[in-house]
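Data block below; observations after.
Yeah, one chain of the complex is gone here, protein chain that is, but the others are all in their spots.
After this line comes chain A, so read on.
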Amino acid sequence: MGHDLAPVLELRQVSRSFGPIEVLHGVDIALQPGRVHALIGENGAGKSTMMKIMAGYQPPSSGQVALDGKPIAFASIGEAEARGISLIHQEFNLAEQLTVEENIFLGRELHRGPFLDKPAMRARVRELLAALDCRVPPERRVAQLSNSDKQMVEIAKALLRDTRVLIMDEPTAVLTRAETAVLLRQVRALRAAGTAVLFTSHKLDEVAEIADDLTIMRDGAVVWTGLAAGMDEHGMATAMVGREMSDLFPPKDSTPGEIALEVTGLNVPGHARDIGLTLRRGEVLGVAGLIGSGRTETFEALCGLRPGSGRVRLFGREVRINHPWQAQALGMCYLTEDRKTRGLLLQKGMRENLTLQALAKFDRGLIDTRAEDRALDQAIADFDIRGHRGALVGNLSGGNQQKLLFAKTLLADPEIIIIDEPTRGIDIGTKQQMYGFIRRLAAQGRAIVVISSEMQEVIGLADRVLVMRHGRITGELAGSDATEEAIVRLAMGVAVSAPQQESAT
């Protein structure tokens, strides 16, 4: 079983405070060589802080970090890395304009005399990428890579450093199923090679699939730790949330009304062709498909965020939309999947973010800041947003950011709301809340599109599901026809889904 091996990295009664607020309360965790340890918990439970302490990014306020049984205080990230501990962030830490090879060797380039030893580096990179089943050419610029390939480059970078402890913060959040399968295979290989792996994920099925050990956190404390086999998915969710999880998805009880949106022959150069769809008031339309199938681009073009051509009718009236503010004036808003770089101003406070999209509502020559504060009070109450009012939005947890983004868009009173990945990287309790919000909007008679990579989400939430593949709509499923298998088949363009074929796209 290997559970009695000496731990390679341990936290002992570690607490951590930021100013007067203690976010970690005396946590213990032990990582063992050759085992995969999953760390789960709601957003804001303290997982990220814990990982940062383990990787030497932050010192603990009290308690000990122990490496090979001996207490240690890392002076820097570099020291932790030199001791074989690597942390892979949720946000990639890559130089976008450098090539894959240059990134992997950044700071530890191989030399021959005063010159770089490019052939040796090239060979080593090929070796590493081959081990990761990653077919990216080493000379490609990182800016041109997909998220999943960037993830692989990050892992390759860590592997180059003879990592003994690999800590991954939500490595699968931006990956498709096929890409996740590749990643998990690689994690298994690392485990076999004796590496201690710690990872966090909100996808409990993955946790159940790969973890040997499991630690569950809630509100800055460890609430459960033990063998992963001792806990099923339902138990995990209950322990994380601290209450019994009832049905994740609310009932689909709204009745479709008049046609709100009608699109025919929409072309988005380089991304989608001949898209046609209709959407009624009171309806939630799901859009499924692999990452890269043109889902996001299609709806961005529809809202004037990127060039596109085609016929668009809103509430029966033919319209031309070239800019997002035109779409908003016509009652249609797009909520981005990328809340950190496109959704919110991370360096600004909650109030300025909340009202940015609907600032005209508060503009009486000068901005009425009291009305803004009232709107923020309302949004905090309506959407259960937690955090200091004065805090920068970048310091809020992912779930609270998502709620704020939601509130911000709704402040513009859109009748048609396109929501791209409504629950990416947020915990299960917040997910359930988001689903409730979305269904409630439909019940109010708004027309809603939900784009999602999580099939259960699309099926559980949507009245109808459109599936896209290679920039085209390959099918529409409704009611009991909308099954995971049917969606996968349409998304992959194959008769029967098979993981090997999946990775080929």
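Points worth noting:
Simple rule for what comes next: a residue touches a chain if its C-beta (ideal position, glycine included) is under 8 Å from a C-beta of that chain, and two chains touch if they have at least 3 such contacts; residues count from 1.
One rule holds in what follows: contacts and distances are computed from a predicted model.
The subunit not displayed here is recorded in UniProt as "ABC transporter permease", chosen from "HprK-related kinase A", "SigE family RNA polymerase sigma factor", "ABC transporter permease" or "Heptaprenyl diphosphate synthase subunit I".
Which of A:L344, A:A407, A:I438 or A:V458 touches the hidden chain is settled by the complete complex: it is A:L344.
Checked against the full complex, the candidates A:V312, A:A412, A:M434 or A:V450 give a single residue touching the omitted chain, namely A:A412.
Checked against the full complex, the one of A:I380, A:I419, A:I438 or A:A482 touching the unshown chain is A:I380. Contacts to the hidden chain, counted on chain A, fall at residues 21, 23, 44, 305, 323-325, 327-328, 333-334, 336, 341-348, 352, 356-357, 359-360, 362-363, 365-367, 369, 380, 386-391, 408, 412.
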